[in-house]
Every structure is written in structure tokens, then in C-alpha cells.
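Some chains omitted; the rest stay in position.
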Amino acid sequence: MIIILKQNASKEDADNILDEIEKTGLKPLFLPGVERIVIGAIGDERLLNEKQFENFPQVDQVKPVLSPYKLVSREFNNGNTIVKIGDVAIGGKEFVTIAGPCAVENTLQMNRSANVVKKAGARILRGGAFKPRTSPYSFQGLGLEGLKILAAAAKEHGLPSVTEVVEVNDIDAVEQYSDAFQVGARNMQNFRLLTELGQRRKPVILKRGFAAKVEDLLLAAEYIVAEGNPNVILCERGIRTFETCTRNTLDLNAVPYLKTKSHLPVIVDPSHGTGLRDLVAPMAFAAAACGADGLIIEVHPDPKSALSDGMQSLYPEQFATMMQDLNKFVLAANRTML
Amino acid sequence: MIIILKQNASKEDADNILDEIEKTGLKPLFLPGVERIVIGAIGDERLLNEKQFENFPQVDQVKPVLSPYKLVSREFNNGNTIVKIGDVAIGGKEFVTIAGPCAVENTLQMNRSANVVKKAGARILRGGAFKPRTSPYSFQGLGLEGLKILAAAAKEHGLPSVTEVVEVNDIDAVEQYSDAFQVGARNMQNFRLLTELGQRRKPVILKRGFAAKVEDLLLAAEYIVAEGNPNVILCERGIRTFETCTRNTLDLNAVPYLKTKSHLPVIVDPSHGTGLRDLVAPMAFAAAACGADGLIIEVHPDPKSALSDGMQSLYPEQFATMMQDLNKFVLAANRTML
Amino acid sequence: MIIILKQNASKEDADNILDEIEKTGLKPLFLPGVERIVIGAIGDERLLNEKQFENFPQVDQVKPVLSPYKLVSREFNNGNTIVKIGDVAIGGKEFVTIAGPCAVENTLQMNRSANVVKKAGARILRGGAFKPRTSPYSFQGLGLEGLKILAAAAKEHGLPSVTEVVEVNDIDAVEQYSDAFQVGARNMQNFRLLTELGQRRKPVILKRGFAAKVEDLLLAAEYIVAEGNPNVILCERGIRTFETCTRNTLDLNAVPYLKTKSHLPVIVDPSHGTGLRDLVAPMAFAAAACGADGLIIEVHPDPKSALSDGMQSLYPEQFATMMQDLNKFVLAANRTML
């Protein structure tokens, strides 16, 4: 850790901080510059977090040398973690597509969806039972009933399933009916939820918050892993920027960046990342090209009648065509699709 | 609602939509332009939400005429809602300051804090017992123990208290020990939490999410009010932008904007809004000048030793000076401080 | 154009606006809703721009039906414009890579660069003579001398060249020594520069400003085309967001979006778009995958000694490897590389 003092800081101010560092067991360094005093601390700087040197009145800046996350970092584990949802491995050689409607609406819709996405090559079924919606006047999901419909459709078609969990109290139900937990963008920093999921064994798809830095995403994953659940899949789904022609700005830079910093699998959601049906396929191809391990995509048997996110849901035939073209990019990236 | 069709849309596409509008009981309008067909719907367009016309393949844009929130809008209630926390009214003539440490650390710290802020003119005591922290390795708050310490210090000094609630399961405890619920920025769209708080009677301070539009904040407030709890106080606390010299960008534009759109009280948090101790006072003055109804400010008896957010916490003497200067701006704004 | 009046607007306010629309020759529509009066105007709404209805006191919102750009839109020209730089066509079947150092430093460096990029498959040579730099204490480019060095290296290696023009007064010189004008992100809304370039015939590579919406980029292109120069190539190079782990956020969504809205070629700059050498190749592949017509990439014979942007410049061997892998993605996208 590097600590830069204010211009008017005294030797005494510096001594004060040097003492604190020494007490923690790290090696303090006194580096008087021409215009500023700089202080260094050698050792595991995470021990200094509780000292909060930025609070000291004569401190101008505190610059950490190490990243604030540890267990999810490549420095901790330089391999590639492979996470299994049901019997499907994510993070290995296979490029995996998760697909299905935004929301579970009824049995017929889920069965048609499962049939369509399986035939086109998707390996996992998605569908939301608990829907966080910006407006209280929008459809809020079927809840437990939705979980059951999803589970039945998944079983019927031999696909594992994933669904969003929005509340600690729903974890048991989601765990019972689904093969993986999905944490939505709005809950990426619901730390209580993350902590509880860290105590379960089923995998967690952790979506990046729409105002979360990549570092925030890795720290959120660290919450889960630190509690004992190593099965985390990171998901880039677009961030909020000044651009309004698309629903979000899909930050594909984050994909290769995450892969260099973390050993966890990374998937991309081009449906929320664009918000526009016609942009889903090209951005899915781009995701495969820049190193993602898979996709999560909204497909609806009849987008016109979808109760949520119909504007970004693919038609069944669009999805089938996309999957065929996707295969070429997956091969170019030295990956395979089943 | 105005619906603009794509350039290649046919009369049949239009008829299809006109029928759907008619079925809902609104009056459809067919407006064939030179380059595009435009369709209008006259009546309560919120009834059209479930139609999701943006999902229709031949629809280019859907432009609502009315705002998506209703109960919190000035169109619904053109007065100024006054919300009472304990016996302190927010939203009326008095400009109210809520102050205290970021986190409850122990009894001594809370008693010293209560003493300091009360003497300087604060009317309500704050202190966090449940702390959402970006890193799992940071102090997470004292929980129930913290609630009790806060309640005791508040009672001892004759101040009402507010504290953050982060989870549905904690609502009962917070309601028991505190005079108001605070919903933090990260939970502004925790709709389950909002819905539950809407079924209580104690007031809710709803902080704007750091990537939330003003409209999203009003819709989040609508969740609470629609459930039956009219006692919502909106709080601007800074948004996330590209600027990094301050912790957040305090969006004071939002204050007069919210006041023109909504009847709810609006307060400002210049501590999180700047993240820098020296900027808290000037931005508190600016908040009073642009029409806020009050402030929520972090003060710590010893910021250097604070377990969280010490960098933005005021020293007791800084807070006292700030309150004296603040009074002049409050008077300039035709408001009073007790 | 749709004009929504404020809640308290009167029939007289509406008549006032209806009259103004009629005077312009468009057909006015009076649409009294339940809660608001809405007014429509049928015809070429660009004629209404000068009326500035948003200035009227009783007007709440003005919603255009048509896009504000015209000549660059697909509605005006549904083909794909092909722009030639020297003898290299951009926007057709071939996927074109432009490469070279950020700044022209000296003859040796440019010749080594030209040699390296040509061998690896680049078709056009880049190099900056006029460098806009954030700090006055950074290297500002060689100016005219740099233009001559670039031209000589390009000629020697049989490559066309492109270079940035930052000032109206430099246009003649750049036109003399280079095969295309590059307008940098900071000048995307230097309308005087755009207007002058619109009066020349050499092509213009127009980089998106780092705070420019896609619509702003298209309007900037419209400035050039409206003056008579149809040879504009749009370039996505990253926007400024809250994310700081990369220099910019490369907005690849913009590529397929631009292709659906405009007939102009679109290229991508993954060097500025990421700012990190190791992210250039994966994002170049992603650009090819999502439909870009080409790339512009910084390559330096010795990045360690580069006078600007060395951190994002590829090593010669990195570039050669990237080009080989790129070919697979280009083929997957049904394009070719020479």
C-alpha cells in the first residue's frame, strides 16, 4: 500500500502512520519526496483495510498495490474454474448457450420454449419466476407456481434450468426447483443474498450490476466464494451509460479483462445488453469472438405477446438461425458447441 | 400513447394495433404521415402497459404521453406531503438535518455522536447497524446489537432515529428500534423490500440508486405508496459518472426537478454525494439553496478511527460550524431551522 | 412530429401551435386526450425545426417521428456505401485493417512500422503528425515534417495512408500528403472542420466522440455529406463511462446499430477502445464478428519507446499473430481479407 500525504503534512503525521503500519505487522517505509511525503507498507495490505488511512486528516491519497479481491483472482488460482449446471460444464472447451423466455408465463409457453431452444442447440433452459420490475404496475412474475412450471418443462425436455432469486426467503424454493441460482443486476450488491448463496452448493450466475465496475463484480463474487461456494459464473449484461439508442451498453471489454483477472467462467447476455431483438445475434457472435464461455439469451415462442422484455426476445426461427451462425464463430475461437 | 410504426409497416399492421387499443377501452387514432404511420391512443394509457406494443415487429417506437408513476406525482396531489419522523416534520417550513455516524460502532461512540449533533442543531440521529459493503473483508455492521445502541442513544438525547434496512427479514427489528426506515442506494430497486415497507406505517427515506434515473426513483417510491404507506422521503445522494475526483456526482438538478414532479419531501446526502469531508459543507449549502427539505450528513466523534466512511465524515467542530453557516442559506431560501 | 402540452394548457395554446404548423405547410392534428392535449404535424417535420416548439411555455415535450439526419440514413439510401482510400475499398466484401503507430516519430520508425504492418496483412498505413494531447507537457507531434515522413513510408511500401487533421488550416497539407482525413474523437463536433472537409473529395474517417451518442455521430457525418463529400467512414473507438479498468468502454453495440440505420461503412478502433495491449486482439475479433467493415489498430516497432499510447500499441509479432487469428473470424462473418 502506498500512502501519499498532503503537502503540508509534517514528519509527525508520517510517524503516526508508520507506527500504525508497524503495529499491524507490515513493514513500513518512509519515502520523503521533494514535494510530498510518501509512505509504503510491505506485506499483506488487506490487513490494513481496517486502519482506513484515507480517514486520516493529513492523508491525500491511498493507493493499494494489490487488488481487493483474492479468492476469485488468477493470482490465487491460475487455472480455469469449470462450473457445472446440471450435467453441463461451463468454462471448459464447450461454448454453452442458456436460453428461454424472460418470464415464465404458463405451462404451454414454457414447453414450447424448451422445445424450441433445445432443438436449436441451447443446453440450459432459463425462465424467470420472480421478476424485479421498475414499475409496480408491470407483471411481477408467477412466483412459486412459475418455479414449478419451469422445473416441469426442463425435466420434460432433459435440460437443466436456471432462474433468478431475488430474496433470501426464496432461496430454498429456488434451490429445490432449479439447477442454478441467477442473481440479477439489481441484486449484484445485495450482500445478504450473496452471503446466503455462498452457503449453498448449487452454482450462481452473477450478473453485473448496471452501474458496477468490473472490480465491484469481482468483489461480489468474492462474497459468495468466501462463504464456501466456489461455483460462480460471471455474467456481463450491459452497463448504464449516456447512450440511449440501446437499452444498455454491452461492455464486451469486460470479457477478456475478467478472463485475465479471474479464473471464473464468464458468460454474456446480449438480450439485456442491447434491448433490441436485431442486435442480439451480432453481439452474441462478438461475445464468442472475444472469449466468453457462453451466452444467456431470451427467446419467446411469441414475443409479441410476451409479458416482459418481448422487444428483446428472439423469435424461435431467429434463434435457430443465430445458433447455426454462432457455431462458425465458436469454432474460430477454438471452442465447440455440442 | 403514441406509437410510431416502421417505414415498411402496412395498413394491416396498423389495424392490428388499432384493434388492440380499442379492446382495452381507449380511443384509437390512425395518423398516416408522409413517411410513417403514427397511431395514437386516448385515455388512461397505463391500461396499455400490458399490451407491450414495443414487442410488435412493425413497431419502431412507443412514446408515452403520461409519466409512468401516478400516486407520487404532482398531477395526482399538488400539495406538499409532510412526513413526520418521530415528532419532526420534513417537507414543511422547517429545514431538517439528520446527522450521525455512518455505522454504529459502540455505545460511547453513539452517545458522543448524539450529543455532538444535537448541540449543533441536528433534529434526527442516524447510524447504520446493517452495512452493505462492497468488499466482504470490510466491517459489516453490528446488526441487532447496533439497533439497540442507536435506540438507546437516541432516547437518551431526545432525538428520533433512522437506520438502514437491507433485508425483508430485518424489517420488524428496525421498525421496533427506529423511527424511520432508510433504504440505501443499492436497495432502491429491491422491489420485495419496497413492497414490504409499503405495508408498514413508519416513514421510509428512499435513497436514489447510483445508476437510477429520477424516474426510476419515483417509480420505486410508487411501489411503497401503492402498497399503502404514503410516508416516503426521497433522497438524492449522488450518481455514478465518469468523474472520479469525487466519490459520486451529486445531482442537485434532481432536487428542483423532483419538487416540480412530485409532492414528496426531498433531502440531500452531501456525505456520500461527494465522499470528501471538505466538500460536505458547500454542497449542504447548495442543497438548501436549490430547494431541498433537509440533509442527511455523516458526523463522527473521531473520523480517523471510524470503521466506515471516515473520509467523508465531519469532525464535530466542522459540523457545528457548518450548521451555523447553513442557517444563513436556509433563511435565504425562506425556510427555518429550529 | 408529436407535441405534448402541459397539463394546464388551454385550447388557445393549442390553436397557437396548430396555426404555426399550418403556416409551415404541414398538416396539423388536434388530439385532445383525457389528461393532456397532444398535437401532431404530418409532413416533413424537419421544416419545423426552426419553430422550436420546445421553447413554447405550454409545451411539455416534443417528440420527433423521424430521425434528425437524412443523407446518411438507410431511409435515404438503402445500399451499402463503399469508400475507397487509395485503391482499397472499405464497406464491401473485404474486411480492411488500417495499422501503424499512434504518432509519426521519425523515418526509421515509420519504415519499420510500414514494413511490419504490410507483411502481416494491413492494407492501409496510419500515423499521427498532429497529436491532440490532454496535457500541454506531452509530445504534440511532428506536424508537417511528420506528414512527409508518413507519405514517404507509405509510398515506399505501396500502402495508402491516413492521418489525423485537427485544424482547418492544416487541411491542405493533410490532403496533399495523405489518402484520407481522420477526424479524432475530440473534433467530432468541430463543425467548422467538418464543413470544410465536406468540401473536399478525399475520404474522411470520422471517429465517435467519447461522449457522443450514436445519433450525434450520424449528425456529424451528415455535416460532411451535406457539404458534398459522400466518402465518410464511421469509427467506433470507445466512449467514456464510469468503468475505469479500461481506458474507454468500446461500444460494439454501436456497430450493428449503425449498420441498420446508415449506409456508411463502420470500422472499429480497439486500441483506443480498450487502452490495453492484451485486449486489442479479442476486441478486434469481436468487431469482425458483430459486423464491422474493418479495424484501425496501433502497432509500434518498439512500444516501450513509443512517444504516445505505447501502452495500447501492439508489438509487431503480436500484430502478426492477431491478423492470422482474425482471418478465421472474418471468414465466419462471410467476409474476406486479402
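Residue numbering begins at 1 within each chain, and the chains themselves are lettered A, B and C in the order written.
Please note the rule applied: a contact is a pair of C-beta atoms (placed from the backbone, for glycine too) under 8 Å apart; a residue touches a chain by one contact, two chains touch by 3 or more.
Since this is a predicted model, take the numbers as computed values, not measurements.
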Inset, instruction - Please report the number of identical subunits in the complete assembly described by this file, where 3 are shown. - result: 4
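The working rule: only the chains that are shown with their structure count from here on.
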Inset, instruction - State the chain with the largest centre-to-centre distance from chain B, centres being mean CA positions. - result: C
Legend entry - Chain centre separation in whole Å, for chain B relative to chain A (CA means): 26
Inset, instruction - Let me have the rounded angstrom distance from the C-alpha centre of chain A over to the C-alpha centre of chain C, please. - result: 31
Inset, instruction - Let me have the rounded angstrom distance from the C-alpha centre of chain B over to the C-alpha centre of chain C, please. - result: 39
Legend entry - Touching two or more other chains - residues of chain B: 240
Legend entry - List of chain B residues in touch with chain A within their complex: 46, 49-50, 52, 54-57, 68-69, 132-140, 166-169, 186-187, 189-192, 195, 209-211, 216, 219, 222-223, 226, 240, 303-308, 310-311, 313
Inset, instruction - Sort out for me which residues of chain B touch chain C in the complex. - result: 2, 4, 7, 29, 31-36, 38, 40, 42-44, 63, 65-66, 75, 240-242, 244
Inset, instruction - Note which residues of chain A are touching chain C in the complex, please. - result: 211, 213-215, 239, 241-246, 249-257, 260, 273-274, 276, 278-279, 282-283, 285-291, 325, 328-329, 331-333
